[in-house]
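Sharing a structure below in structure tokens format, with a few things to ask.
Here the complex is missing a single protein chain, while all its other protein chains stay put.
Let's look at chain A:
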Amino acid sequence: MSQRIRVQTADFDVAAEYQRLAQTSSCGAVVTFSGLVRELVDAELEALTLEHYPGMTERVLEQLVEQACKRWQLGEVTLIHRVGQLALNEQIVFVGVAAAHRKAAFAAAMFIMDFLKTQAPFWKQEHSSTGSYWVAAKATDKQAAEAWQEN
């Protein structure tokens, strides 16, 4: 198993990340997920700022990937999360999992995202025509992470 974890301001290239994951000859399945900046419901989004806790963020992401590797047989995992200021439609996060079979790849990608949402110290602030607001944590994200603990 090899893993690549990055916290960066720079954008990432999904095609290049996929190519890297697809090169493991023991893996017949690659699942990738990209999270993007989307528009607001009630105001026009001008930008999104992502703050994080340098030092802790990387540690938490490493732990999430390690936990996924304990639960499923995985060939390769890539996890990239951007920080800093992002515009509408820009890429925020990438999770890519290569595994021998699809079920492990799908499950591990979802597991990593569900825990990243509730455990990794990132915070979003939305800047719109009506002001700047810190995004509130969602109960549904917490429930999604808790559901893994029951299974």
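Some notes on this structure:
Following the convention adopted for this analysis, contacts are C-beta pairs under 8 Å (C-beta built on N, C-alpha and C of every residue); 3 or more make two chains touch, one makes a residue touch a chain; residues count from 1.
One rule holds for everything that comes next: contacts and distances are computed from a predicted model.
Considering only "GntR family transcriptional regulator", "RNA polymerase, sigma-24 subunit, ECF subfamily", "Molybdopterin synthase sulfur carrier subunit" or "sn-glycerol-3-phosphate transport system permease protein UgpA", the record for the omitted chain gives "Molybdopterin synthase sulfur carrier subunit", by its UniProt protein name. Touch with the chain omitted from the figure is made, among A:M56, A:A87 or A:A147, by A:M56. Looking at chain A, the residues touching the absent chain are 35, 50-53, 55-56, 59, 81, 92-93, 113, 116-125, 134-137, 141.
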